[in-house]
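First up is the structure itself, then whatever we jot down about it.
FYI, not all chains are in this one, though none of them got moved.
As written, the chain order gives the labels A and B, with residue 1 at the start of each chain.
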């Protein structure tokens, strides 16, 4: 397709610029685009947020639903993260069952939240062995200009921070429009992704830069100095030294982002 | 879909429960051209409803055997985000969404000069982010603005509104409470406003032909109010675009992939 050739040409330009120490949009290698967070964009959601990284535009919504506990954790609620790359956001996206990119993204966001222990799953128990809260976090793309990982991560966290717990009556029936309190988060895990292009490490790659990428490395960090998850993607490789640099960048950048929550 | 309180009054002293008059729309805001990757787009708020629409194409219809050598196909997709409704919706499109997509796409077909783009498909994608009754007409209204924003040549806009009955009264633009009335009738209607051609019309609930005559009149009036807001949104976008063209276009790097 013609668009593929256009992309290839653009990737060449990105690489050429980076070799000269520059990015096409003038940013520094470790510089993020302007981040905008718009909270509570959906009243029917228990919590929601729209996040813009420049022109990248994503939505996260949270619904808390009473569900059955897993047999081996009768006292624990759970989370479920889904990501859908809506065709709204890019000519490359199509409707259909989730693809492997959507699954990877959802699972990495999931692990950042789950493993950081920011949610106390035991507090999500309604009645032991019988009913627990399932926290559904659904992520949608609106406009894809790259770095969906980080945009979805901050959108998910923002939505969770706003989430009100529905009030229940009778047998675990939700009382519409009434709430029993806010969801408590013990930590604020955020994912920061570093992209390797032409041997250099770049923060917050835009769509054109992603087309030129060798590999990416995403790290979920917490404000108290832990990593909760990480994930390498792409067909390239990282040296041990590069991984360390990515980790340092991730801690530094998450710290900045957390100020905007 | 509980039909509660049989005797609930939906209109008191000429005012509805949310304070509106019988023939009054909920607040409607439309913004054109909100997404950079799409050929055309629209963000719309209509009461609590929040909707984004994007248009891609015309591009070659694939696989080839679906191509129509006489005209473009319209691929309209109406979808609700899982959290946009009261109970969480499954991420899979349901039968309701598929039916709405079908009749809404057909409604747009009459408006577009499809014959100018044989063998192509025009993708019209609409996502409901928040909802409170009337999302299919709101979605169609947004889609029509996104099509115009994409520069797709059109005979006319498609303007749509809900009309119906609650508590015995014929009213415009029902909200969720009104749609849950025990005698509720819901009539989504879409027209080409300049000719009053009806391109979408559905109804469910018990309605007499006399009530329909009244509802139709109200519906046509409502569609025309919607039409004015659509035109204003496009006018505003057009003015902004003119202004931007006068300035250097620094954002050029993220445009053009859709071609």
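Convention: a residue touches a chain if its C-beta (ideal position, glycine included) is under 8 Å from a C-beta of that chain, and two chains touch if they have at least 3 such contacts.
Here the structure is a predicted model, which is why all the values come from computation and not from measurement.
Asks: Having one representative of every chain kind in view, what are the subunit counts of the entire complex?
Replies: So the complete complex, counted chain by chain, is A x3, B x3.
Following the convention adopted for this analysis, only the chains that are shown with their structure count from here on.
Asks: Could you put a whole-Å number on the gap between the CA centroids of subunit A and subunit B?
Replies: 30
Asks: Provide the residue numbers of subunit B that touch subunit A in the complex, in ascending order.
Replies: 35-38, 41, 48, 50, 52-54, 56, 59, 77, 79, 81-88, 91, 93, 123, 125, 127, 129-132, 251, 253-254, 256-259
Asks: Going by the contact rule set out above, which residues of subunit A touch subunit B in the complex?
Replies: 2-3, 6-7, 24-25, 41-46, 48, 54-55, 57, 59, 61-63, 65, 82, 84, 86-92, 95, 136, 138, 140, 142-145, 174, 176, 206-208
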